[in-house]
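Have a look at this one before I ask anything.
Some chains have been omitted; the remaining ones sit where they do in the full complex.
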Amino acid sequence: MSGASPVLVELDERAGVAVVRLQQPPVNGLSLALLTELCLALQKLEDRRACRGLVLTSAVPGIFSAGLDITEMFGRSEERLGEFWRAVQQLWILLYGSRLATVAAVNGSSPAGGCLMALSCDYRIMADNPKYKIGLNETRLGIVAPFWFKDALLNTVGHRAAERSLQLGLLYSPQEAFKIGLVDELVPEEKIQARAAEVMAQWLAIPDHARQLSKSALRKQTLDHLLMHREADIQDFVRFISRDAIQKSLQKYMEMLKQKKA
Amino acid sequence: MSGASPVLVELDERAGVAVVRLQQPPVNGLSLALLTELCLALQKLEDRRACRGLVLTSAVPGIFSAGLDITEMFGRSEERLGEFWRAVQQLWILLYGSRLATVAAVNGSSPAGGCLMALSCDYRIMADNPKYKIGLNETRLGIVAPFWFKDALLNTVGHRAAERSLQLGLLYSPQEAFKIGLVDELVPEEKIQARAAEVMAQWLAIPDHARQLSKSALRKQTLDHLLMHREADIQDFVRFISRDAIQKSLQKYMEMLKQKKA
């Protein structure tokens, strides 16, 4: 990246809308570095009065985000694992609890942590390209989505769809994702940014204060659950991911990814 | 109204069914007076052994109920505001927890508190007239639906639809409302009362005791939430609605309504 930030922020002060683009090729993997940048950018927008809405999207063709960078979870010290997990939590806390109206413009595949980012926004638009997939597919890697990933999914698609989706680690096509309510709307790929702006205008037509209180009424309990168990959740993650069996699973998966590339 | 009651009650003792019609032109606004009458009528039916079912509908063409009478919230003393809010709570407690089988025959528009009344019944039939709208549109007025409005909506349409619906203050056409499950059935306007009677017969075919226990099993927790925080909820309302910013919002809205009429 030669020093260029992997998080491109463009704030239209007149509209009050920031567009945040992830640009960490090849797959916008959520490394500790990217998470740190992204949280910093989100916090700045959160603190900026001129900003009322946020569109989250990708600058990497074909991928929204592949989720957590798997290299951050393999062969790392407990301290580093803990630092990484705290950053993942922080991203979710910022996005899921944002005072801003948030629209995900999912312009590419969005598995695992990528799906979580989309789930944390107020509205999800996905490019209707059958090559793209979205879902919490953790079980396929032999790992388990943490409880707050689960809660965010459950609040979006309901208990039954969440049960099946999480156990099977299902990755959905845009049409399937739309059908179960995992995304709110499908658009042709070339129109996704324009449509995100239109949708945002609809959200910003509502007085901020009333919208924010309504959002909080529906999300506070889910957010508080993590906030109250944040340290325990970090310890759970570190302990789980450090297990020999899990490290071996991750190694296998990484080798498979390398072979795919080659 | 020249002393006529705004709440018309017709009890068919043979069928065990009462039809309650709101008749407070122009929009069945829930004033303190109407709320008091309505709660009294509902309590009487609740206490009357001959009554097993209740159809709630409107005698004012084109409107089910426009919800809380906004003049009750503007420029009032704290004491009066508290009295008003207690009556709103009481209406919901009576309807949502009724031992009766309750069917809403939504024969007109039904925003905000009107929607809440419909949500509190066991079954909702709506006249399929695209001019009619239903929904919790509080945020559009700069105010926020209280938590028990939110809970009643959430129990009906699920978490995701509730999030979007409440934040955007969405008003749905009958077709849209049916699609998200906000109403159970659409019928041509002229058939709504006959259909309500048919549906009621289906509900009354079930032994009361078993039906009531099943209803309570699904609603008690939601009801208890308000019952246990009733005073705090009144204080929250009084404090919130008394704010300068909110009073100004309400004033603007009232002026807009006046201009519409003129």
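Just so it is clear, A and B label the chains in written order, and each chain counts residues from 1 on its own.
Quick note on the criterion: a contact is a pair of C-beta atoms (placed from the backbone, for glycine too) under 8 Å apart; a residue touches a chain by one contact, two chains touch by 3 or more.
Computed from a predicted model, the values in this text were never measured in an experiment.
Complete-complex copy count for the single protein sequence, taken from this structure file and not limited to the 2 chains in place, is 3.
Heads up, the rule we're going with is that only the chains that are shown with their structure count from here on.
Across the complex, chain B is touched by residues 101, 122-123, 154-158, 181, 184, 202-203, 206-207, 209-211, 213-215, 217-219 of chain A. The residues of chain B lying in touch with chain A in their complex are 138-145, 147, 150, 154, 158-160, 162-164, 166-169, 245, 249.
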